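Sharing a structure with you now.
One protein chain omitted, others in place.
Which chain is which? They are A, B, C, D and E, in the order written, and residues in each are numbered from 1.
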Amino acid sequence: MADILGPEDSSRVPRFAGTPTFARLPRLDQVSHADIAVVGVPFDSGVSYRPGARFGPAHIRAASKLLRPFNPALGLAPFAHQQVADAGDIAVNPFDIDAAITEVQAGAGDLSSGGTRLLTLGGDHTIALPLLRAAASAHGPIGVLHFDAHLDTWDTYFGAPYTHGTPFRRASEEGLLDPERCLHVGIRGPLYAADDLVQDGALGFQIITADSLLTLPVSTLVERMRARLGSGPIYVSVDIDVLDPGFAPGTGTPEAGGLASRELLAFLRGLAGLRLVGADIVEVAPAYDHAEITGIAAARVAYELISVMAPQLMAPS
Amino acid sequence: MADILGPEDSSRVPRFAGTPTFARLPRLDQVSHADIAVVGVPFDSGVSYRPGARFGPAHIRAASKLLRPFNPALGLAPFAHQQVADAGDIAVNPFDIDAAITEVQAGAGDLSSGGTRLLTLGGDHTIALPLLRAAASAHGPIGVLHFDAHLDTWDTYFGAPYTHGTPFRRASEEGLLDPERCLHVGIRGPLYAADDLVQDGALGFQIITADSLLTLPVSTLVERMRARLGSGPIYVSVDIDVLDPGFAPGTGTPEAGGLASRELLAFLRGLAGLRLVGADIVEVAPAYDHAEITGIAAARVAYELISVMAPQLMAPS
Amino acid sequence: MADILGPEDSSRVPRFAGTPTFARLPRLDQVSHADIAVVGVPFDSGVSYRPGARFGPAHIRAASKLLRPFNPALGLAPFAHQQVADAGDIAVNPFDIDAAITEVQAGAGDLSSGGTRLLTLGGDHTIALPLLRAAASAHGPIGVLHFDAHLDTWDTYFGAPYTHGTPFRRASEEGLLDPERCLHVGIRGPLYAADDLVQDGALGFQIITADSLLTLPVSTLVERMRARLGSGPIYVSVDIDVLDPGFAPGTGTPEAGGLASRELLAFLRGLAGLRLVGADIVEVAPAYDHAEITGIAAARVAYELISVMAPQLMAPS
Amino acid sequence: MADILGPEDSSRVPRFAGTPTFARLPRLDQVSHADIAVVGVPFDSGVSYRPGARFGPAHIRAASKLLRPFNPALGLAPFAHQQVADAGDIAVNPFDIDAAITEVQAGAGDLSSGGTRLLTLGGDHTIALPLLRAAASAHGPIGVLHFDAHLDTWDTYFGAPYTHGTPFRRASEEGLLDPERCLHVGIRGPLYAADDLVQDGALGFQIITADSLLTLPVSTLVERMRARLGSGPIYVSVDIDVLDPGFAPGTGTPEAGGLASRELLAFLRGLAGLRLVGADIVEVAPAYDHAEITGIAAARVAYELISVMAPQLMAPS
Amino acid sequence: MADILGPEDSSRVPRFAGTPTFARLPRLDQVSHADIAVVGVPFDSGVSYRPGARFGPAHIRAASKLLRPFNPALGLAPFAHQQVADAGDIAVNPFDIDAAITEVQAGAGDLSSGGTRLLTLGGDHTIALPLLRAAASAHGPIGVLHFDAHLDTWDTYFGAPYTHGTPFRRASEEGLLDPERCLHVGIRGPLYAADDLVQDGALGFQIITADSLLTLPVSTLVERMRARLGSGPIYVSVDIDVLDPGFAPGTGTPEAGGLASRELLAFLRGLAGLRLVGADIVEVAPAYDHAEITGIAAARVAYELISVMAPQLMAPS
Partner (left out) sequence: MADILGPEDSSRVPRFAGTPTFARLPRLDQVSHADIAVVGVPFDSGVSYRPGARFGPAHIRAASKLLRPFNPALGLAPFAHQQVADAGDIAVNPFDIDAAITEVQAGAGDLSSGGTRLLTLGGDHTIALPLLRAAASAHGPIGVLHFDAHLDTWDTYFGAPYTHGTPFRRASEEGLLDPERCLHVGIRGPLYAADDLVQDGALGFQIITADSLLTLPVSTLVERMRARLGSGPIYVSVDIDVLDPGFAPGTGTPEAGGLASRELLAFLRGLAGLRLVGADIVEVAPAYDHAEITGIAAARVAYELISVMAPQLMAPS
């Protein structure tokens, strides 16, 4: 383990200086192998309301400079026993959604070819589909843990099948998901119709609503989450709008009544011991952020996800 | 019910385009009758600190574009079984409080003459008085459910009897209120004197403080709220500063320690089955908002109020 | 002329209240005929950097509330002798550039079928192409006066022929332009290559750079502009980034060293007596604006364009 | 002169610390006599569009901390040879325009009773009327130099005679002005009607438009200004919206096409040698400011006005 | 008690006008003796990330204008039975941390010489060390109640022993603390190493983490806090980043997952009956605040601290 490269030393280089990578980690080209690659997908051409998540990867990286190496809540140093590196961005076509999806899928496939797991910084939620394709091609149908205000299992908008509101329907239709192990957390707000929920269930999802937290403690809901996810491979997709707009204003389709960041982080730490094969954090739209608070929350989400992917905590595959 | 006009179809017209009405609903002049009229009162000359709520109606309308037609928390489509329409603004004199109050009262009376209930977008809290006058003239003394950080039962400022700090005292004095069925929710922060509370009680109000939520779940407090309100006619007045400034920075007299938006929405849904005859959402000051988060919360407040006014839920009068 | 409907009376309805149309003008459905229709095209899927101009039409309308009826610099009342009306938005597909272009062209054709001239509020610069197609189909090849920091005569990005950087190349290739009467004003900043200018000239454009204003007064440059435009039909396209970012921060590809708003308005008034057949104001991205200053400048641009379209000033066709 | 108290020493107390007065000057109660009193009038109930200038005095004071003691452009130290002190605010009734005007007039009269000249920080432009009354009661009819985008000689809004759009009409009607020596500088933008200009002229005003600066250098316009003002007593009223919104976004009725701050300061220095008897700087609305740039410009306006009031430069009365 | 001077009367002087002191209280030079002095220390040269807390005192004072005289949650009027006054700022050297610490210590010693307790408005956390020195010199080793996201018991950065990350280690080393009565509340987020916690414990601190609030009510944690603090002298130090960035964006090292302001205020009120000898509220960085929400929370923190210092509640020394 002696040759694992960790973050730049903040006692030598101030945090406001130096390496512009996620958490000041090494670039992928500076390490011989990465257990986890943090990769940006600056794409937002699939959004239906406020665009701007194309600037999300840069914003989350900038907001990640304060992350320190030891996670006391989990009792481990997430960058010490697994090599985490920043793979830069997958460059994608902003004018052609289909082309972009192909590019993301190819880029994710390349990066993960040697067993590297991906933690992707979006970008809008459209990108979850090619990321799930890449994950499922390696692991077979997977359980999805999806934090979001919205279901994202709608069908089409303006005839477009691939948008930020549809990735999980497409993934289910393509057989990428294990329909017994999919779960939304944080759902709230108006829907198009009552049937949305029926269809969503048929695609394989159960729901823990945001309002559940008004009556049940996080710990109880975490147990429910773990029971649903089981022991198989899991992909975690975090739409930052799962947080209330007060905690995460910098997003495209904000919805009142969401989670506090403290609650979201507790859900994520509740994944310890399960089998994560990939994750994303999407829909950070910096033009609507203030004082980087959305970026800071997103960076911390990424940090907790990397923590629960650590070999000490991860279930063997 | 086939002829009820609902919101513009977002699969045909993107939400960032098209109709500038509340929730993309029809204008009042486009329907033959409205069960509920959403009306703006852009008036803020009664404020004692930060002005700007005159731009509140336009801001809430802009932030309402994301509202979708089905309310899963209540299991109904609030625009499907009652005609809701946007009545535009009541134009009021910004230089003369007395004239403005007269204009609001007249405008509200006109709009509600055919049994239309009003959901008013303020404007500062001064406007609650003429709105209560209009409501009481139709229904007799009414119970008031008032969400706010502040009591708003003070007497005068600078000799002015009609300001945003005094509407409920004036209403009580004028006999508009049922003193057995008035309730403040969310009160917190410093007062002028201990006697403020004594006088407030004498005017007919009980209080559920914001701090109550530190020790009791919302569900318990909702039961207390319902017990207080009883089966008679109810007017709901929501000052957006009932939310913590973290959730609603865009307001005139922010007070730390407030409700989360999730809590406020739960209180509102707790009104299901009671007899609402009118409501307002006031004190949204857009110049202090960020990324529309205050507007989004206010728009959702309005949506929940319209939902609990739906014929499926409303008690018969 | 007695039946021309003008803006809502601000002595009766405060400017912060009431009609949400451009300049508080009547809606198109409220008038029997419009000489000029102000129409929004909320589309920004063609942008290469900061998106957000899809919210431009709503922002410019909101910022237009302060426009008053008499233009002293030109000595006329632009809404008094020609019917100007707000046609709302042309709803376009945000996920498919080709579809969107078709929809804009169709929408523009419909609106202008009765001789109505269009003043379009963008939206990104991609939309100039279908607008020029509609204009040229009525008037034949037209002169283009293009205010911008950038040439917008590039060829393709990522293989995409239709983006906000290419409308005038496509228009020239399609024969929509009169190559003797096209002019850019305000060009500045780095290009891709020296050949960009050669190609631009070959497409029919001359250039008045922003730096010209360091050595020549606006009046001299206006004369040069008028000489280039001649007496034929003219389409004016104003990218708000022609202004310096200090005057117009709310845009997608800001470039230092631009025009002051005073200078831009003088150029526009310099069009008096020429033959404008249509105009647009594009690339207003509200998420980057502050205190509506970009929107206010854009609204005033629209006002001056409407003024020089007035029958008193327009050359006969 | 040895006993004149100047600003707090910034080599001993950092500018971001210490005295919260204008330019870190002594409070009025700390000096035995003031030649010039800087006084705030936090009143904005006369505004027709964006309110918020009630916070103007505090904002301009905060932005004045960087002002240093020597004015190199005029070659003098404005606080060294005349006692300048901060008189705090005149507290006025926010709910009653008439009461407020009476209070301002009384307050201004008291402060100026011993020959102290006032430099007033507004507040909206309504306050110019009582300030002119106080000045005229001491000096007889006075010349007014008025920097503004707008004429402010309108008659009534909503029947209200005293608003921020009417002070100079009322002042003229009351005989407070010398009709041969009044001048607007910076006028631009749409008016209500052509007759506005006729009436304005009849009230005693000439105009230097903002557009004049497109063709003439400031020095020429300063000569024209001095010729108009002559040798009699002058009151200077600076509405910060005379600056372009790019330079002063923090104001209530911004108008594109305005002055650069460099130009405004040159006009003010052009007053050297004339006979200023009072001045105000109004319409700074901090909620719309960014990075204090409007406040910084306003503080500098105040500094230049104090400079040209210095005994070395002032004409004898 | 008749001669205690309270806040300026807001029924006579609007809150947006008048006295620029904390809570509109008298200046220290206006009273003969102060029981509590509110003093600013505008210093931020000890920060390791975002600077700007040098503007904290002015910002908190501006945000304190809405504080009213009666605290209903505690049932007392905190300014009525003890003289509270604003002592202005201690001017400190921004270029030399050692000099600044000496100046703060001397200034605090002077102000507290007559038994006056200090409520200090920072400034960064570096200043807690000299303030603790001053407090301990009067009271002997004291218990410290420290609200923060971070431990602030690190050793050195870049060789610097005195920074905002080290005050409590230095204080412990200097023997200023009672190691049986020190407590952190609100700790969360990544650390440098597991050993950080070991060292922190050895310096005398126990910890109530922010995550404790996910499982225990505030009331239980308050009991734990009171048990730890005991009956001896207590110094309370509140780093505003103990709040979640959603509630307090205006700070230098924000950390997701923090307290709601409602929770923090409950902890502070839980101090009633204990023996507070001094307090500070630090790390408010206004350049990152929005709509004053951080300042409003900080002002309320100060208000609750003054309330629990009131003679009715304070334990005898």
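Keep this in mind: a contact is a pair of C-beta atoms (placed from the backbone, for glycine too) under 8 Å apart; a residue touches a chain by one contact, two chains touch by 3 or more.
Note that the structure is a prediction, hence the values are computed from the model and not measured.
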item	value
For the chain not depicted, the shown chains it touches	A, C, D, E
Candidate in contact with the missing chain, chosen from C:Ala260, C:Leu276 or C:Ile306	C:Ala260
Residue among E:Glu8, E:Asp44 or E:Glu304 touching the omitted chain	E:Asp44
Selected residue (touches chain absent from view) among E:Pro26, E:Gly52, E:Gly186 or E:Gly204	E:Gly52
Touch list for chain E against the chain that is not drawn	44-48, 50-52, 54-55, 93-97, 99, 157-160, 163, 287-288
Hidden partner chain, residues of chain D it touches	10-11, 14-16, 65-73, 75, 77, 217-219, 244, 246-248, 260-263, 265-266, 290-293, 296-297, 300, 303
Positions on chain A contacted by the hidden chain, ascending	12-14, 16-20, 40, 42, 54-55, 57-58, 61-62, 88-92, 94
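Everything that follows uses one rule, which is that only the chains that are shown with their structure count from here on.
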item	value
Mutual neighbours - chains that touch chain C and chain D alike	B
Centroid-based (C-alpha) most distant chain relative to chain A	D
Distance-maximising chain from chain E - centres being C-alpha averages	C
Self-contact between copies chain D and chain E, residue sets same or different by half	same
Approximate Å spacing (C-alpha centroids) for the pair chain A, chain C	41
Per-residue overlap in chain D, given as positions that touch at least 2 other chains	48, 50, 54-55, 94, 157-158, 288
Touch-based graph of the chains, sorted into line, ring, star, complete or other	other
